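Note that one protein chain of the assembly has been removed; the remaining protein chains are unaltered in position.
Chain IDs A, B, C and D follow the sequence of writing; residue 1 opens each chain.
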Amino acid sequence: MDALSIAGVVIGFIAIVGGNYLEGGSLSALVNLPAAFIVAGGTFGAAALQTPLPRLRLALARLSWVFAPPPLDFQGGVAKIVRWALAARKEGLLGLETVADSERDAFARKGLQLLVDGSEPDSIRAVMELETDLREQRDVDAARVYESMGGYAPTIGIIGAVLGLIHVMGNLADPAKLGPGIAVAFVATIYGVAAANLFLLPVASKLRARARLESQYREMMIEGVIAIAEGENPRAIELKLTGFVEHR
Amino acid sequence: MDALSIAGVVIGFIAIVGGNYLEGGSLSALVNLPAAFIVAGGTFGAAALQTPLPRLRLALARLSWVFAPPPLDFQGGVAKIVRWALAARKEGLLGLETVADSERDAFARKGLQLLVDGSEPDSIRAVMELETDLREQRDVDAARVYESMGGYAPTIGIIGAVLGLIHVMGNLADPAKLGPGIAVAFVATIYGVAAANLFLLPVASKLRARARLESQYREMMIEGVIAIAEGENPRAIELKLTGFVEHR
Amino acid sequence: MDALSIAGVVIGFIAIVGGNYLEGGSLSALVNLPAAFIVAGGTFGAAALQTPLPRLRLALARLSWVFAPPPLDFQGGVAKIVRWALAARKEGLLGLETVADSERDAFARKGLQLLVDGSEPDSIRAVMELETDLREQRDVDAARVYESMGGYAPTIGIIGAVLGLIHVMGNLADPAKLGPGIAVAFVATIYGVAAANLFLLPVASKLRARARLESQYREMMIEGVIAIAEGENPRAIELKLTGFVEHR
Amino acid sequence: MDALSIAGVVIGFIAIVGGNYLEGGSLSALVNLPAAFIVAGGTFGAAALQTPLPRLRLALARLSWVFAPPPLDFQGGVAKIVRWALAARKEGLLGLETVADSERDAFARKGLQLLVDGSEPDSIRAVMELETDLREQRDVDAARVYESMGGYAPTIGIIGAVLGLIHVMGNLADPAKLGPGIAVAFVATIYGVAAANLFLLPVASKLRARARLESQYREMMIEGVIAIAEGENPRAIELKLTGFVEHR
Partner (left out) sequence: MDALSIAGVVIGFIAIVGGNYLEGGSLSALVNLPAAFIVAGGTFGAAALQTPLPRLRLALARLSWVFAPPPLDFQGGVAKIVRWALAARKEGLLGLETVADSERDAFARKGLQLLVDGSEPDSIRAVMELETDLREQRDVDAARVYESMGGYAPTIGIIGAVLGLIHVMGNLADPAKLGPGIAVAFVATIYGVAAANLFLLPVASKLRARARLESQYREMMIEGVIAIAEGENPRAIELKLTGFVEHR
């Protein structure tokens, strides 16, 4: 559970609605269906046009990671690698076969498999780094879906506002109708800017940070597996990998 | 058929027109020939001035890829390479000659030809990567044509709006004429912003994603061909290449 | 003759002037000397302050390339290299001396000279790539002059508009004078935005594309010369270089 | 104590408040609780949503570095390394063990430890550069928290202004109420733009500069430790490292 993410959404929401209340505005002034229709529809339409389907699906699925990210245990990862190194010392690389079978993380299992197969360190690194790069790229692409929606939303909001203003301008001669009309038009701007700045862009940013964190975890795994392949001693491996834990 | 692309265009269009309808605006308020003339003409003029002819042609041709992209079968690509590897095992690299002749994909055929010619792995990689880079660059350049049009359209829209406002300002003393005049002027802004955000920029983005996908496919081909050249066994090749399929 | 460039300028110009006409505006409303003075002067002043003299001169000279670019014959370049390779096969590298003397392209001549001098492939590559990089950087710098002018023009246009508005504001009490005054002020915005988007930025973009095209041509030359230095056979060289021609 | 940072904040504050006073505005016109609530809440909410908790904590802790940065003594660092080199000359690398025990800087201590352990220069470099990179990345991430807040603040300020304008528009028919209402609405813009430009963005920039300075210090340490490991003579090491001091 990422309480900070939830707090961020709540704080942002309260800031707008509460601020409006403090200024003496009514909540109903912020509710406008046509504006919501334009901003949500336009933003989603643009995203749908620009995003390949698998990426769009992944982006939607990743949204849950913002509020409830799956655990990622660096300390435990180091401990795990040290256990492998000890096992490899005692029983040789082939002794890792049973460890590999019971390992639940697919990436770690692949690393173990490569060790058991007796692959060269360089080729282990190549295979594992290719996968790390492809995964990070895929995760960053998912984050970028929100980023680009955060780029479209404010401009679509402006379209909504201008649409409203055009409608209003037809009644310029009657100032009494003018004000409320403009007010309605401005709501679209708020929807677009708020959706982008209080939700879409921060979400993209958090997903990016997560993607990099996962890559760092995987890079730690790679360094550990390579070190085992090169027969380094378990304590040296532990020392080396703690750098990833301390300065994350 | 990329249904998502078509849905994206339709959703974006409905959002604007439907939102306008919900706000009580008439559809006719969104139709304005001079504004369309300015935005379309200005945007295309800028694109024509900045783009070399072959690139402009390619960009127009690539537009069909947004809605009906040619198939790109990663799984099938792996299967194909594994078949080649098996053939090379049985009959030697020369045995790939007949395979090469019947291969329809020009890039794959080139790779096979290089294998049959007995080129060094490094030189195969150099030739194939050069081609991959040049192709991706060319495809990205085509996508950039839409990107830059998406940059020009809103500013040209503003020119259209200011032109309209200038025209309107001549009648400031008569408020009854003021409103409708401004309304007309604002339509140019909507045309520019909507064309950019609901069509041009998303199209550019999808073409970029496609260009990278093609490069990944080609990189997979290269890895496969190199692995065959280095005599790796077919199962190892398959394992290696599945990384490209899984984490795309 | 780059007809597309000329068409681009003409189309952009017609879009603005024609659109203004269609909206019912008079052409005279778009002519405003003080606005032109501010935008042109300010933009050129900023460019002069920021650009070293030789670069500014080169930028002005390169402008002709946008409309009448010197020819750049990739196919012919490949044919030329193949002829050199054949000559080198028959008469040895020294046999290229006479070819070098009659070669008109300075860059190609330098490459031939290096071949005749018997330089190592690595050192030929170093010398020729240094020159290619320096040339491209210089050409890109020239393109950037237009790019930065395209950045300054709209903001200077805004200065012009604000200047006009300040002037107008002195007469707020007299609405009859207000409108035309604002109209005049807005013309500066149009000048700035149109100059940037319909001329300066596209010109910069085309010059950048040209600079990269020249680099690709030179890189093709380098690959060819290196291949000759390494004694590759003419047909292999031709195959290698066609990649540059096909996927440009 | 970084007097310049404090001066910067004070000068910026005086410029706004003093300028307002010189223009004849009252200080009270700049105080508006709802606007502050919206801008501060929205900006912090966005930052909280986008930032992982450890990074947010670090960012807050690093704020003190802007005004009172911990000392970083390049000259002293060179002197220290030269002392180590002399000690290593006299007593061998093992003689650095006592030095390592009394060294207070954790990074330098790690380097000494690696020397004492007799690690290869390449492996020392790898370990120390990994740590330097991770640390710099972490520090830059902390700086980016302020950068992104500096990006959100002005747009949230605009939300505040539009909220105010909507509220005001309800009273368009009564011009006497209009002016003060708009004034209040504008204060939110000032809060957002001023917070970003007079505090958040400069703070981010200074923290970035500091992060790079620390990396340079660590790179100097790495070069020194490597040079000791390679047995270079102390004077040569000093000469080499002064480059870091002179041209910082």
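Operating definition for what follows: contacts are C-beta pairs under 8 Å (C-beta built on N, C-alpha and C of every residue); 3 or more make two chains touch, one makes a residue touch a chain.
What you see is a predicted model, and the numbers here were worked out from it, not measured in a lab.
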item: Among shown chains, those touching the left-out chain; value: C, D
item: Sole residue of C:Gly41, C:Gly92 or C:Gly231 that reaches the chain not shown, by the stated touch rule; value: C:Gly41
item: Selected residue (touches chain absent from view) among D:Ala7, D:Leu53 or D:Leu94; value: D:Ala7
item: Residue, one of C:Ser5, C:Thr51 or C:Ser205, that touches the chain absent here; value: C:Thr51
item: Missing-partner contacts on chain D, residue numbers; value: 2, 4-5, 7-16, 18-20, 22-25, 29-30, 66, 154, 175-176, 178-180, 182-183, 186-187, 189-190, 193-194, 196-199, 201-206, 209-210, 213, 240, 243-244, 247-248
item: Chain C residues that touch the omitted chain in the full complex; value: 33-35, 37-42, 44-56, 127, 130-131, 134-135, 138, 141, 148, 152, 155-156, 158-160, 162-173, 184
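The rule is simple: only the chains that are shown with their structure count from here on.
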item: Same or different residue numbers at the chain A/chain D copy interface, by half rule; value: different
item: Rotation angle superposing chain A onto its copy chain C by C-alpha atoms, nearest 5 degrees; value: 145
item: Inter-chain centre distance, chain B versus chain D - centres from mean C-alpha coordinates, in Å; value: 39
item: Junction residues of chain B - those touching two or more other chains; value: none
item: Overall pattern in which the protein chains touch one another (line/ring/star/complete/other); value: line
